[in-house]
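Only a single protein chain was left out; the remaining protein chains are all shown in position.
Right after this comes subunit A.
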Amino acid sequence: MSSFWNAWIIIISLGSVFGCWWLLFATRKGQKNNTESEATTGHVYDGIEEYDNPLPKWWFYMFMGTIFFALAYYALYPGLGSYKGLLGWTSTGQWEQEVADADAKYGPIFEAFAEKSIEELATDDAALKVGQRLFANNCAICHGSTARGSVGFPNLADNDWLYGGDPDTIKQTIAHGRNGNMPAKGLNPAMTKSDIADLTNYLLSFSNRATDNASSERGAEMFQTACSACHGADAKGTPAMGAPNLTDNVWLYGSTPTMIMQTIEYGRAGVMPAHNDLLGEEKVHVLAAYIYSLSQGK
């Protein structure tokens, strides 16, 4: 805050308080204390005259009280420009205090959960309820409240996993995030439009949607040079590097030929943010159990 605005705030704040003080005492002048005089203010309306009586004492003391309250408040709390206040109160400090209080209150619950394995927690109703709340608050905005995902955000409720669906991998994904990267045109930047169409036909052939068998066969050859390094020779993907299986019916960015061609031509970059610093190890543990439980029994 510049010193001008600093002074501006201080002058207005203190000026108002002392203005009230001045008004309170200025209007008392000339009035006899504690007596009702018969003098009038001279205001007459409809024959009704206004007495010039002093403020009742309890009113006067109440006003004095508010003035002292205001001054004490300005001394204790930050209210005068950049002055910090004697109590050193800050909204950040209050927030930190509230977080600490919440941790003290709920910490033991998460500590108890942390002692169990993710597989165990996935069958624990209490843990799953907590996990569901954590998911609703931290994950649902991208993955949906039922974890079914959306375009670009994977479905977590099925059994298809980009990086693997065992408990520890899920926890790793939540804690440290993922950076998925599909380079434009894979390893063959010289690829033409018709090459891309061939590749798309090859990928669609896995689900019997290819429109041209000759094109699909050309695509299969192209696949080996441009794509197999990541997606594997059989196009079944490589979970270790997050390269998806292209032979199933799960398409993160859309399954129409147009969308697939777009993915090949321009590439994709998916980011799952790391959550360890945001939530802490123990909450991530419970979340992993909840997400793991979603893929079980299906």
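Criterion: a residue touches a chain if its C-beta (ideal position, glycine included) is under 8 Å from a C-beta of that chain, and two chains touch if they have at least 3 such contacts; residues count from 1.
Note that contacts and distances are computed from a predicted model.
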Per UniProt, the name of the complex member that is left out, chosen from "Cytochrome c oxidase accessory protein CcoG", "(Fe-S)-binding protein", "Ferredoxin" or "Fumarate reductase iron-sulfur subunit": "Cytochrome c oxidase accessory protein CcoG"
Residue, one of A:T41, A:S150 or A:S194, that touches the chain absent here: A:S150
Options A:Q132, A:T173, A:N201 or A:N245, residue touching the unrepresented chain: A:Q132
Among A:N6, A:N188, A:S228 or A:S255, the residue in touch with the chain that has been omitted: A:S255
Residues of subunit A in contact with the chain not shown: 35-38, 53, 56, 132-133, 136, 140-151, 153, 155, 248-251, 254-255
